[in-house]
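As you look at this complex, bear in mind that one protein chain is not there, while each of the others sits in place.
Moving on, here comes chain A:
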Amino acid sequence: MPRIAPSGPGSVPRWVLAIAIIGALFVVLPLVAMVVRVNWGEFIPLITSESSVDALLLSLRTSAAATALCIVFGVPMALVLARTSFPGQRIARSLVLLPLVLPPVVGGIALLYTFGRQGLLREPMNVLGIQIAFSTTAVILAQTFVALPFLVLSLEGALRTVGTRYEAVAATLGAGPTTVLRRITLPLVLPALVSGSVLSFARALGEFGATLTFAGSLQGVTRTLPLEIYLQRETDPDTAVALALVLVAVAVLVVGLAHQAGSRTRAGGGLL
């Protein structure tokens, strides 16, 4: 471990260090407590049971789909927020970011009253013959709803930091708006797009409240890993702890991979 210099540039007061260590312990200790509680002898059978595998695969599938939706809708939203000005823009930004501060269960209720059987969009959905609530689609919508602000927020910040100078140069070189977006803007903000997507994926993976409210808990259809963990906790704590560890491992793996991809794209002064 590197020695921490008592003073000088780049160092912090000892008391700050002490508080920081307590804070770090507060984050790490619960994870350790969980790992200690794992029944390692039964670990593999516990996490390979049918319901566990169903929940894990469903979680990965729906989170990937939700992340894709976040990119499809979040990139244009971030561009509009960062690159245009219109009346009520501040209010629009606050509304877009609302799911960040909303309790997920409230988001689930809101989604139910929009896409549910008695919801706001019941007539057009009846005409088209679509049933969303309590389906896998509902899981994806709930995850997208809570994860979208993460992508919009990180991408909008990056767009503002990069500024419009490169885009202006590209335009004077004859590139139309779509070419500028594809060849200049998006490559320049790619690291933020990657990290924003990872945040969104992680948020989608951990989604619980909105999913339970809007999609229910049907094995293989809407019962994602967090829901399965919550259910098993009542009847079979060993399975719950084992699955929780799996969830932690998946999250760490995704963040690690994305971090590596991010640093690789930045190497050599380039982003592509």
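As a working rule, a contact is a pair of C-beta atoms (placed from the backbone, for glycine too) under 8 Å apart; a residue touches a chain by one contact, two chains touch by 3 or more; residues count from 1.
To be clear about the criterion, contacts and distances are computed from a predicted model.
**Student:** Of the options "Cytochrome c oxidase subunit 2", "Anti-anti-sigma factor", "Molybdenum ABC transporter ATP-binding protein" or "histidine kinase", which is the UniProt protein name for the chain that has been left out of view?
**Tutor:** Hidden chain, UniProt protein name: "Molybdenum ABC transporter ATP-binding protein".
**Student:** Among A:41, A:129 or A:174, choose the residue that contacts the chain missing from this document, as touch is defined above.
**Tutor:** Answer from the full complex: A:174 touches the omitted chain.
**Student:** Please give every residue of chain A in contact with the chain that is not shown.
**Tutor:** Interface residues of chain A facing the absent chain: 165-166, 168-177, 179-180, 183-184, 187-188, 190, 268-272.
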